[in-house]
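All protein chains of the complex are present and in place, except for one that has been dropped.
Here is chain A:
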Amino acid sequence: MSIVTVQLGQCGNQIGHEVFNAICSDVRGTHGLCSKKENESYHDACKERFFSEEESVVPVARAVLVDMEPKVISQTLSIAARSGYWKYDDRSHFCQKQGSGNNWANGYSVHGPRHKEVIMNLVQKEAEKCDRLGGFFTIMSMAGGTGSGLGAFVTQCLRDAFPTSFILNHVIWPYGTGEVIVQNYNSVLTLSHLYQSSDALLVHENDVIHKICAQLMNIKQISFRDVNQVIAHQLGSVFQPTYTAEGGLYYSRNPLGDLMETLVPHPEFKMLGLRNIPQMPENSLAYSTFSWPGLIKHLRQMLIANAKMEEGIDWQVRPPRLGSSIPSSHSTNKPLHFNTSIANLVILRGKDTHSVDLGSFRDPSLYTSWLNPQDAFNAWKTPRAFNKYEKSASLVSNSQFLLKPLDNVVGKAWNMFASKAYIHQYTKFGIEEEDFLDSFTALEQVISSYTIL
């Protein structure tokens, strides 16, 4: 089954390009560390998922590029084509001239309806190219105007036009200290709307990735390209082919569906966080070895202590003792920093994955009590190494990972809303105070739900 990627706005297009780059370079690489047959299966599964077989020398990405100004898309298209290894379909993009001015209302209420038909036609065309459509993957930032506003509108249209398809939104959380002054308003509006139409929101925070670049990748002068490449690596580690069943014979063909099934048991809980280990500069890879027990131990503690990366983990945090009869809604017996999960997915790639012990992730004390611990945790594996890492492990978690960031954003937006600053910029395009209040209410609900886990 194939995934159609929709890249929205400057951020969405810049990241989307890096994602296809990472996937393509992984598939081409000879560091698979597995049998030729295995490599071929992997290659075929990946191709089916992300690229279409057209009359073209190089694979063509299954993607639709959307932006309200032309510069980024034209750059993205040309850089991809110049790589010589893959490209975008030359007709599969839509742009306008003026941009959205960082105005969510402009993206959602003006550009959305105005360009709905053209954009959905492009999506339809890509969907028709797929033998079987596995769902949609949209990439956008929350801070600006196009990715956020138009992105929310497009997601709604996708939901209406493809009611039974899976929709996964990849959302970029902006730097806390401002990239855009109205980013908190745009974020609140985006998240509340996405929650209604999307199946799940997979989040990356710029601040976190920036730290990874600084501390783990040792990059001195970090550029957005560096940030985007780390994000692309993390996404690739989730979406490249895996075996979802123990002893499975074929690579799973329904990645989005499988993801939703394992991680989103309840529509109130859609916020997914992503962690990947190990993460290091490419030139150090040759000199490093890792053991699975070590990696798993770190990953588990990252989950429990809500650590953003493998350095600086708080090892003091422990799961609560089981056996206390107090139900989980009274979380007084849980240590304050403990990160409660609804469901977790661990993805292992590389050498000796078949022998890895994941018992520590099945510990019921990590989870809320709704799901059977057997159902709350899943593992996908492949012996095929990813992106030159001999062993790598990723964690996709539906847990309290994003509770604090969400609370922060809502708090700051509320603070600004109380003074009515910038509201006239939104009402100008049809988003009224009432709409803001609806969004705030929806998100406070989500925050409350995640808090009382």
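Simple rule for what comes next: a residue touches a chain if its C-beta (ideal position, glycine included) is under 8 Å from a C-beta of that chain, and two chains touch if they have at least 3 such contacts; residues count from 1.
Heads up, the rule we're going with is that contacts and distances are computed from a predicted model.
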The complex's invisible chain, by UniProt name, from "GPI transamidase component PIG-T-like", "Protein YIPF", "Auxin-responsive protein" or "Tubulin epsilon chain": "Tubulin epsilon chain"
Absent-chain contact - pick from A:G99, A:G273 or A:P319: A:G99
Hidden partner chain, touching residue among A:I222, A:V317, A:V356 or A:L371: A:I222
Of A:L194, A:V410 or A:L453, the one touching the omitted chain in the full complex: A:V410
Candidate in contact with the missing chain, chosen from A:G178, A:P281 or A:G312: A:G178
Touch list for chain A against the chain that is not drawn: 10, 14, 69-72, 75, 97-103, 145, 175-182, 210, 213-214, 219-225, 227, 410-412, 414-416, 418-422, 424-425, 440-441, 444-445, 447-448, 452
